[in-house]
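This is the structure I want to talk about, given as structure tokens.
Here the complex is missing a single protein chain, while all its other protein chains stay put.
Going by the order they are written in, the chains are A and B; count residues from 1 in each one.
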Amino acid sequence: MDQIYNNSYLFMAIFLLLGIFLPFATIWVIGPFLRPHNPTKEKISTYESGVEPTGDAMVQFNVRYYLFALLFVIFDVETVFLYPWAVAYDNLSSFALIEMVIFVFMLAVGLAYAWKKKVLTWD
Amino acid sequence: MTLTGQYVAFFLFALMAITGGVFMINLNKVIHMVLSIGLSFFGVAGLFVILHAEYLAFVQVLIYAGAITIMMAMGTMMTHHATAEVLPRRKWHTFLAIISAITIGGFFLYGIYKITWPSEMAELNDNNVMAIGEKIFTNYVIPFELASILLLVALVGAIVLAKKEGDE
Partner (left out) sequence: MTDLLHLNWGLLAPELTIVIIATVITVADLVMNDKGDRRVFGWISVIGIIIAIYFTVNQLNNPNGVEYLLNNTYRVDSFGSLFKLIFLVGTGLVFIMAINYIDKKEIKYDGEMYYLLLTALLGAMMMASSADLITLYIGLELLSISSYIMAGMKKNNLKSNEAAYKYVIIGGVSSAIFLYGASYIYGLTGTSNIIEMASRLPNAYHGDYKFYVYLGSFMMLVGLAYKISVVPNYMWAPDVYEGAPTPITAFLSVISKAAGFAIITRIFVTLFVPLVIAVDPKTNQQMTFFSHELALYLAVIAALTMIVGNTMALRQTNVKRLLALSSVAQAGYILVPLATLTVVSVNNIIFYLMAYLLMNIGVFTVVTIVNKDAGTEDIRSFAGLYHRSPLLGVAMTFFLMSLAGLPITAGFIGKFNIFVGALIEDAYWLAGVMLLTSVISYFYYFNIVRQMYMRPGHTEAPLRVAYSLQLVILLTFLGTVLIGLLPNVALDFIANNLNINDMFNLGITK
């Protein structure tokens, strides 16, 4: 058991390292041999076809992004509860369904609240 | 101690968690702080995997490394900060903070090293998501339903406190 356990994570680690390594390899190791090297003034600008960016990249964002992120966190937590519920569902009595309905109902009220307060609309 | 794969993994993940935390405190630009706490969260997720708590690792990645980091990034972009903020540091404060951190850290380390833990491993459930699901939806139904109310309150609170006034 322990052997298989370790091995499965060994595979995962190998894939992870490959996933990190491959993009670097293509860009910096293999790329320079394969691609032509001919920089012109247009090519080294930030956007080859587009408007040259000005000012600082760190501009103040609209507060709505933050509210979306908050909603995302809340519903993310819901997912975390739904997952073990779905996995264990066969072993639970029918009461588990009622539990989850109550849980989802509460969050649905929350969603309705966000809707009513015009958080979901852009303007 | 022999150099097993588990040991190497533990070392790497612990390093991630700690460096993330240290960078979080010491970097000056807020966005860098957010990225370093993300690194720290991933490190902790890795530690959970080593402890055979895959479900917690999954939660850690999904909620902390995913949602919380994103939320912090969004929160950062909401605020106005043209330049990196360098707070004036009071020497006296720094000194006291270092002293108390070392004292508390030393105290904990002393306690942890002094005690010999039992070395045999507890019987672990192979499918710990299943075990957690069964526990939550039978024994811990009441806190589970309370959690839904807690989430509703958090959502209402987020909207009440973060929504801009006068835009409707």
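Throughout what follows, contacts are C-beta pairs under 8 Å (C-beta built on N, C-alpha and C of every residue); 3 or more make two chains touch, one makes a residue touch a chain.
Computed from a prediction, not measured in an experiment: that's the story for all the values here.
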Where the unshown chain meets chain B, residue by residue: 108, 111, 114-116, 138-143, 146-147, 149-150, 152-154, 156-157, 160-161, 165
Chain not shown, touching residues in chain A: 93-95, 106, 109, 112-113, 116
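Here is the rule we use: only the chains that are shown with their structure count from here on.
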Centre distance in Å when chain A and chain B are each reduced to the mean of their C-alpha atoms: 18
Residues on chain B engaged by chain A in the complex (per definition of touch): 5-6, 9, 31, 49, 52, 55, 58-59, 62-63, 66-68, 70-71, 73-75, 77-82, 126-127, 129-130, 132-134, 136-138, 141, 144-145, 147-149, 151-152, 154-156, 158-159, 162-164, 168
Complex contact set, residues of chain A against chain B: 1, 5-6, 9-10, 13, 56, 58-63, 65-74, 76-81, 83-89, 91-92, 95-96, 99, 102-103, 106-107, 109-110, 113-114, 117-119
